[in-house]
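A short worksheet on the structure shown next.
With one protein chain withheld, the remaining protein chains of the complex are depicted in position.
Our next item is chain A:
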Amino acid sequence: MVAYYDEMKDRAGIKPAYADVARWAEETSSDELRQRQSEAEGLFRRNGITFAVYGEGGDPERLIPFDLMPRVFCAKEWDVIERGSIQRARALNAFLNDVYGKREFIKAGKIPARLVEGNPAYEPIMQGIKPVGEIFSHIIGVDLVRTGPDEFNVLEDNCRTPSGISYVLQNREVMQRIMPGMFRSGQIRPVDHYGDMLAAAMQSVAPDDCDGRPTLAILTPGHFNSAYFEHSFLADIMGIELVEGQDLFVENDMLFMRTIRGPERIHVLYRRIDDAFLDPEAFREDSMLGVPGLMRAYKAGGVTIVNAPGAGVADDKATYVYVPEMIRFFLGEEPILPNVETWQCADESEFKYVMDNLPELVVKEVHGSGGYGMLIGPKSTKEEIAKFAELIRKNPANYIAQPTLALSTVPSLVNEGLAPRHVDLRPFVISGKGKTDLIPGGLTRVALREGSLVVNSSQGGGVKDTWVLRGERL
């Protein structure tokens, strides 16, 4: 039996950060807990918050379960997460600049060239482009797991169009209504300046020829998209237009939206559609979602695209292994948040190790996401393992393996009452010109099924509010 790290309790008992929450849960009857829980769900449903988290499939109108019990970080813990996430984001952006620029990282033999150029997310059209402020990925979601008091690991980076931030803000909104007492002491750091932070970062990377206040917009695939709620939510909190491809056109290498007053120029476009659909002239010809000529305007410096096309080359599971080295190479620093130990099946000796130890390992597809196409050794039958071994043998380069992590737990409200459930954390790091920052909070996903280590909403995962305290206790 593996001992999991309980974030609420250690040997000395309930930790100070959780003292008030634990007392509240203790004093509140299970009926009332359930009542509050359904109140919270009602609020979500009324606001129409239905969407899937980045890369996950499933019913787009589904509500992701909300768990009433918050996850709490004290200042000291958060300090590590904050510095570590910012460091990681800076290194990833430096790597992207290098990939599409001088290629020094490759030349120094730090990463095989085939992992960059053979990567489906690598966009040759970006070669030689230097985005404003040298930022490729303005919004990075860093997926973190915890296995002990000081043991945080990065599980995955999301450099393309990470979603889930609207949940962070809405979770807080709902919690402030359900447990107002907890917020009275002012110890829980607010998160609602996310919109301002993102808008400021977007403005800072406006094209050089923009005089006056830059016009920002969010590009959505449309209201049939599963993350549409988040797109409109973001447009709303930033007070900017939510546009679709059909609203936009390019002229004289500048991007315009069609308004009732005539064309209006857009300086910075936060796109929430994939690279492949951005511009039928540059990428997929059949794309109806994008804007013909957008890449032309981008290359001419007429518009800034957030996040830049081709940023995905930094975030897949094969590149992941090299991020600690990126931190050392580009920043001259030691990684604050280490990677999870990872074996690449493409490597012969590592492949052998993986095949010999499958029952203890987690094996994932290099480009996969959403908790699909993976093997969790300790939770699988012999037959399942044998079947998966066949898949790996057929295409070793498509797989990486990691030890099965003893993910930390936080008490969650489930049918039987309060019970420990495994969690992860996705802070959202925002990079503008000369500034990398994040709000004190992030998306905590929780595996609501007993014993489950998969937090993805498509696999029975839910979300919690994440509290970052000013000090050590509420």
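Quick note on the criterion: a residue touches a chain if its C-beta (ideal position, glycine included) is under 8 Å from a C-beta of that chain, and two chains touch if they have at least 3 such contacts; residues count from 1.
Keep in mind that, in the parts below, contacts and distances are computed from a predicted model.
Trainee: Any idea which of "Alpha-E domain-containing protein", "Fe/B12 periplasmic-binding domain-containing protein", "Nitrous-oxide reductase" or "GntR family transcriptional regulator" UniProt assigns to the chain that's been left out?
Mentor: The chain we cannot see is recorded in UniProt as "Alpha-E domain-containing protein".
Trainee: Just to verify: which one of A:232, A:380 or A:404 makes contact with the chain not shown?
Mentor: Of all options in A:232, A:380 or A:404, contact with the hidden chain holds for A:232.
Trainee: I'm checking contacts with the chain that's been left out. Which of A:23, A:76, A:114 or A:258 qualifies?
Mentor: A:258
Trainee: Sort through A:242, A:282 or A:366 and give me the one touching the missing partner chain.
Mentor: A:242
Trainee: Looking at A:76, A:102 or A:223, which makes contact with the chain not pictured?
Mentor: Among A:76, A:102 or A:223, only A:223 touches the chain that is not shown.
Trainee: Under the stated touch rule, tell me which residues of chain A contact the chain that is not displayed.
Mentor: 46-48, 222-223, 232, 235-236, 241-244, 246-247, 257-262
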